[in-house]
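Provided herewith is a single structure, encoded as structure tokens, for subsequent inquiry.
All protein chains of the complex are present and in place, except for one that has been dropped.
What follows is subunit A.
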Amino acid sequence: MSGGHSPELVVLRLARPYLKRLIGAGLLASATEFAGLALMATATWLLMTAAGQPPLDRLTVAIVAVRALAVSRGVLRYTERLAGHDAVLRLVTDVRARVFDTLATRHGDPPRSGDALSRLVSDVEAVQDLLLRVVVPAAAAGLVSVLAVGLTALVSPPAALALAAGLLVAAVALPALATALTRRAGAEVAPLRGALATDAIDLTHGAADLAAFGATSDALAAADHRARRLARLERRLAALGFAVDAAGVLVAGLTAGAVVLVALDAGVDGVLVGVLAVGTLAAVEIALALVGAARQWTGLRSGLTRVAQLLTTDRAGTETAETAETSVAGPVDTGDAAGGRQAATVRFEAVTVRYRVGASAALDGFDLELPPGRRVAVVGPSGAGKSTLAAVLTGAVSPAAGRVTLDGRDVSAYPPEELPHLVGGLLAEAYVFHATVRENMLLGRPGADEDALAAAATAAGLADWVRAQPDGWDTVVGEEGAQLSGGQRQRLALARALLAAPGVLVLDEPTEGLDPVAADQVLGTALAATPPGHSVLLITHRLSGLADVDEIVVLDAGRVVQRGRHAALVATPGWYREQWVLQQAAEHGYLAVSG
């Protein structure tokens, strides 16, 4: 809210292409509400006139009008809902594409946690709700209110005045009050709900710790105390909030009473007094919809603000990306066609990475040379900086000091769409999309033929599984598709990386989730499947299968503590040998230590 535009304005600006549809939906909504009001008013007129026992033909027009209004109200509502949803869904399509584009071009990390992701989706939905549940109904209520006051003024200006006063309270004062109360309630309740959610996490995820240390009952009592406090607060706030609804009922009745009083006083015809009274009740009822809209709007604000921020902070970035797009289209296609991507010489020169200012270095003065065809393994305890190494090499993280070059050219100098064709592969947290196996693999190399697919899948040990599926390559996997086991998922990610076959292949824990035998086998076939001129950077915590690697680098706390070939490292005391001994012991049941 502070600085920049209000999020609603940002949304409305996005809605500009669909303005006609939205206005159409708003008019249809107004017409629906107005038809309802006119129906009650005309029916009242009809009955009261009939009571005077006039000739039937004086009533025919009104009879037809009542029938038409009765049917058209329903039909209008139907078309209004369809038109509104259609316009808003078109807009949301736009917003989704824009949000994705923003996230794709922005340098920072996209949201990682499931929480942040689902929040992003519901934030985009807030745009939908703002238009469908706030803007359109509010516009309709406003328009019908004005119309009602105008028509009443034709009959009796003083009555119109009374109606206007009632409508002002219903459409302005009460919604404002509802907004203020909802906002206050939110501010008071939110921290307590947050604390309670933390209590719930502590009591469930920390259940073992609490039980082992005999602290369960204390923690339970504290959570219960908080839940009771929340309940008390919620009760108090609800009593306040529903006072607005009660006031709404009161306003409707008072306004109708006032209109009758004023109209009779002004000598308005008895039939029209009836029409005005019934019409007033209906009009105020319609205006009260704004109270609900105001509450909705208050609830949507934080989501809208996040979407607006995401879409506006990025404007500059998107433009540069768009200019870059033309130049990107070329290399993508040529890269796909060319089978052999040449390996560049990779050089790390005193690379230091710090994730936060003042934090200890994730990588500390790291040096490495990786000429074409060389295979290097990086090992070390978790948190040693192995994955950071891959992130720096693929340009996802910029070093605080030192540089990484490909054939002498700084990694950061390559366009972000070109670099993956030179260096990349299986990175940490490889994602399997809700799509077919084929589509997931082709991501690595669009346009690859069946043979290439099969070769990569075979090398990753996935081919048998694919063959066993009824749909073969077209088996849908991912979030909602056929359940892939953790191992198959990993093999699929590895196959995709092998198919992509960049000149410098990075494999970050390629056999994670596989049992030891399978892991050894897959690592062997994957390394064998890498074209001879290509270099490999293998990141792993498993030390088995590294005997043939050209160089092994042991990282600890961001520094290189040992380097050399497997045979030499096993013979020297240090982290590598200790780890080797223990892994052998765990996997084979003996301690390979002898003197």
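Everything that follows uses one rule, which is that a contact is a pair of C-beta atoms (placed from the backbone, for glycine too) under 8 Å apart; a residue touches a chain by one contact, two chains touch by 3 or more; residues count from 1.
Everything below uses one rule, namely that contacts and distances are computed from a predicted model.
Chemist: Absent chain per UniProt: "Glycosyl transferase family 2", "ABC transporter ATP-binding protein", "Thiol reductant ABC exporter subunit CydD" or "Cysteine desulfurase"?
Modeler: For the chain not displayed, UniProt's protein name is "Thiol reductant ABC exporter subunit CydD".
Chemist: Taking the entire complex into account, which one of A:G186, A:P516, A:P531 or A:G564 touches the absent chain?
Modeler: Of these options, the touching residue for the absent chain is A:P516.
Chemist: Which residue from A:G274, A:G303 or A:P399 sits in contact with the chain not drawn here?
Modeler: That would be A:G274, which touches the missing chain.
Chemist: Which is it among A:D86, A:E188, A:D520 or A:D550 that touches the chain not included here?
Modeler: Considering all chains, including the one not shown, the answer is A:D86.
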